[in-house]
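What you see is the complex with one protein chain gone and the rest in place.
Presenting chain A:
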Amino acid sequence: MDFEQTWSIISSAFQEIRTKNASRLSYEELYRHAYRVVLRKKGEDLYNRVCDSEHVWLSGNVLPSIRALIAPNLVADLESPEGMTTSERRVVGERFLKGLRQAWGDHQVCQSMLADVLMYMDRVYCQDHRRPSIYATAMILFRDDVLDSRISDLYDRSILDLLNSVILGQIQMERAGDVIDKHLIKSCVYMLDGLHASKLESEDQRLYNVSFEQAYLQTSREFYRQEAQLLLAESDAGGYCRSAHRRIYEEEDRCKSTLMESTMPKIQNVVEEELISNRLREVVEMESGVRFMIDNDRIDELSLVYDLNSRVDDKKTELTQAIQKRIVEMGTDISNAAIVASQAPAPVSAPPADGDKGKGAMPEKSLNQQTAAALRWVEDVLQLKDKFDRIWRDAFQSDNTLQSAITRSFGDFINSPNFPRSSEYISLFIDENMKKGIKGKTELEVDAVLDKAIILLRYIQDRDLFERYYKKHLCRRLLMNKSISNEVEKQMISKMKMDLGNNFTTKLEAMFKDMTISEELTSGFKRHIEGLGQKDPKRIELSINVLTSMTWPLETMGSSDDTEGKRPHANFPPAIDRLRRGFEKYYNDKHSGRRLTWLAQMGSADIKAVFPRVPQKDGSFKERRHDLNVSTFGMIVLLLFNDLPSDQYLTFEEIQAQTNIPQPDLIRNLQSLAVAPKTRILVKEPMSKDVKPTDKFFFNEGFNGKFVKIKVGVVSSGNKVENDRERRETEKKNDDSRGFCIEAAIVRIMKQRKELPHQQLVLETLSQLVNQFKPEVGMIKKRIESLIEREYLERIDGASIDSYRYLA
């Protein structure tokens, strides 16, 4: 049998196979023919003949049948897409896709049959002559003869172009909410994925990547650009985020169900760019943007924003900025509210033209108001912190970047130079809780309160300032026994120790130690007196606190501003003075070489007072006994009246001369003894609120209190917000001590480094002090100057940059 004969058998059999009539054919027979042809070295002829016949079949039968499926309006649609309704377009599109899928499927089956029949040719001829397998060649023929052919003789577009645009059209329909046949599209996509654009069969040369995917990404970009515009115009930020979110997942699904998964990262990139990167700023700043979401606790929407932003930006810049801005805004609002509240005029209108001192009661009121403002501030800040913690946890998946951003923003507004009172306010908050707040609370609750304070404390930059206030407040609590529980006080200290370090708490702990030693001293002294044996019913009991002067902020106690430095000793009455000398002797026996300074303005005394029988307003006529608790100064003043006949009086000047109490202290004490209505143990003439040097004071025989025990409060004791003058003073003192800290730090650094450029010295100083406070650079410069003057440092002459040398 010669080749032509064999070929005619094979080619007619192939025609049967193409028309699906294989059942009449014997595979073995065909195989044997092809086998023999190849054995006779006619492989090349066979190969070429097969290709030719395939080409004829594809262009003669397959292509026309596909063209027949292309409805004229489908082609017209390519040119101007307005001609059809959506459902029309979908139907004609699907018809075309189905035809193509069918043709492709048939071609594949048919070609694998042919390839199997020609198996021997593939194995022997193709391998020896390095020709692609007959199957691969047949696939390429399909691309060339079908896909790359023109739609019809009239149109200069290929079937492939039409295929792409039909698929894109279908996807567009799905985006608009229609249901499309995903499997149909997927099989066409598989076809494109299986074919290559050129002879080189490299990965990125697949028809899918080269022709379809590019068009897909481009049209998608256009679509999402427009959609973003539309969404921005029509919906609120939450709605926008929801849509964007949905779109991203839709595209992901689409890649899985309709297209290739390899497209997923690319299309997501497109969507993310168009819907997120390019628009997020606008969305975040919309009226219904992040600010609105925060204010209305839209956790789910914030979580969407977070999700979107973290897709495109690891740092989540837009969200972070918006959050930070809002925190600072809200924080500043709280601070401003506190300032306004503390400066609001007291409800009572000030008595006009009553002289400068006439406002004695006024600062009292406004101080309370300020204290309330301080507590309010702390509560508000904590609430704000809670709010953002919740948002951070629920909406931001406890993201680290955002946490530090939030922390930074809290620090920013708490340490804002426009609001210098944070340290004081936080200390006051603790003070208030120590005195009242924790009463009746369980250990757990107390712990929670302390932790709150610590949370705020962490934000404070100027820790030295806080320490100053805390010491001052603690001092008052300890000395006046205002603290509810010593245990809690110590707990607080140990919490601070954990958070702020040992340095911070040593002085505070020393205060507690002084208190303990003082208790021992008091009981020791009591035993000592009893040991002397003089059992005296009139004996005065002494409870003493010995305070180390460096540790305690004594200058902040009481107002001794005009006697600064030299504190005049008040004259104690003889009975008291004897006691004082007794204790001094006892103390000096124990610790020689120490000097005791008596701080009478800080003490208090219990006096048993008897008021004689004089007619009362209610007509009763009997003796009344009261236990009076007064300040030490108050006691000194009252004792003066012990020896005075009831109709005699003392003038202010006389009292001052006899007691040598500093004038401001005396005025305040007399105010509480003679002006305050409930504790009017003295009567002042003339009756008015302020005290003048010429005023006369009588013992109030008719005094009648409701209770046996009466506490005579001294004006402005207790911890309150400082007034402006006090604050200036505190700040000045703080600045002074900062100066020392800075100098010490500079010397430490220079001692180690010997020589250092200016800039570096400043940086190192800042970093050394970061745990205590943030010094101003100007201040550091001044300290350096001063150290140079005192010859600790010198400038290095001729250095290219400013440098210093340490002088040992």
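The definition used in the following text is that a residue touches a chain if its C-beta (ideal position, glycine included) is under 8 Å from a C-beta of that chain, and two chains touch if they have at least 3 such contacts; residues count from 1.
By our rule, contacts and distances are computed from a predicted model.
K.L.:
Just go with whichever of "N-acetyltransferase domain-containing protein", "Mediator of RNA polymerase II transcription subunit 18", "Ubiquitin-like-conjugating enzyme ATG10" or "Elongin-C" UniProt uses as the name of the absent chain.
P.N.:
Choosing among "N-acetyltransferase domain-containing protein", "Mediator of RNA polymerase II transcription subunit 18", "Ubiquitin-like-conjugating enzyme ATG10" or "Elongin-C", the correct UniProt name is "Elongin-C".
K.L.:
Out of A:9, A:51, A:91 or A:119, which is the one that touches the chain we can't see?
P.N.:
From the options A:9, A:51, A:91 or A:119, the contact with the absent chain belongs to A:119.
K.L.:
With respect to the chain omitted from the figure, which of A:9, A:22 or A:341 is a touching residue?
P.N.:
A:22
K.L.:
To test your reading of the contact rule: which positions on chain A touch the chain that is missing from view?
P.N.:
Considering the whole complex, chain A reaches the absent chain at 22-29, 31-32, 35, 109, 113, 116-117, 119-120, 123.
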